[in-house]
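This is the structure I want to talk about, given as structure tokens.
One chain of protein is taken out of this complex; the other chains stay put.
On to chain A.
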Amino acid sequence: MTTTAVPTAPTTGRKPASMAQALTRALRDAMAEDPTVHVMGEDVGALGGVFRITDGLAKEFGEDRCTDTPLAEAGILGAAVGMAMYGLRPVVEMQFDAFAYPAFEQLISHVSRMRNRTRGAVPLPLTIRVPYGGGIGGVEHHSDSSEAYYMATPGLHVVAPATVADAYGLLRESIASDDPVVFLEPKRLYWSKADWAPDEPQRVAPIGRAVVRRTGTSATLITYGPSVPVCLEAAEAARAEGWDLEVVDLRSLVPFDDETVCASVRRTGRAVVVHEATGFGGPGGEIAARVTERCFHHLEAPVLRVAGFDIPYPPPMLERHHLPGVDRVLDAVARLQWEAGWTPQSEQGADDERAAGGVY
């Protein structure tokens, strides 16, 4: 996987690190810094989680701080609610995206609204880590993109990192947040690597800020999580066609950064939303609507979506036909009505907006 657009920073102590390592480091640093942080879930103890993200935590902090729970997701999340009510900061691991569904009642009826229900008296500072998405050859129930369910529930933050640096920075920030955060970890990026300074992790933009991963002038690819590397690759490939594509990594679906997204679309005049989740009722519909409502007079073409098909997640031997890949992204870009007399925005205006929107 490529993370070529990660900005270069001081190179002292930098070495290749995987997203999985950065996540582990984030948990460890959070636990070391704050004794109220408790990690809990299925197999998170001696095993270190099925993806090894909690590797070593039980040994270092003890089983009271990194706890193997019974195998019951509603019970895990419900217990975490009670722990948060008593002042702890639980970090729950849901083993796989589709295994988180038994906890939905707790999530929707309690986690998302406890603060609101109690007029702020009982905030729930808890983080729900969900390894999510496909592309790892998982059998049924191991590859869902469940973000639309979470997005549709007010009171939750929904975060999805795409880079090693964000994996660390956004997880630290999620754990520190006084609101509940659904932290979606793109499974197929767990082993993606980037140069990273584990002893001095760099600051990243806060939750709620989208980041321009690649600047461009022809069209904006709006994406997040596992589709970010796909879009960056597509943008490189698009150069051969004469398109200079901008890639916006949303980083969090809630809060949604209208400002950065719309600033980009106003510059480029065209947009494609790319995600693995199914298109119908998926995040792309909301994003396309928001962009259209706010940027209508800047748009040269309808906002298009490249999403998973509207099918139950396919078996692993067929998943490559389902997942949005580079070709499908380029096909969508090709359909952005280039023949209709498109004229680029003024260069001066684009520079101003870029400065305001923040390119990281």
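Definition applied: contacts are C-beta pairs under 8 Å (C-beta built on N, C-alpha and C of every residue); 3 or more make two chains touch, one makes a residue touch a chain; residues count from 1.
Operating definition for what follows: contacts and distances are computed from a predicted model.
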item	value
Identity of the absent chain, which is to be given by its UniProt protein name, from "Co-chaperone protein HscB homolog", "Pyruvate dehydrogenase E1 component alpha subunit", "Putative glutamine ABC transporter permease protein GlnM" or "Aspartyl/glutamyl-tRNA(Asn/Gln) amidotransferase subunit C"	"Pyruvate dehydrogenase E1 component alpha subunit"
Contacting the left-out chain in the complete assembly, out of A:Lys15, A:Lys59, A:Arg117 or A:His141	A:Arg117
Contact with the hidden chain (one of A:Val81, A:Val164 or A:Val333)	A:Val81
Positions on chain A where the hidden chain makes contact	38, 64, 69-70, 72, 74-75, 77-88, 90, 102, 105-106, 109-110, 113-123, 154-155, 157, 177-179, 208, 254-256, 258-259
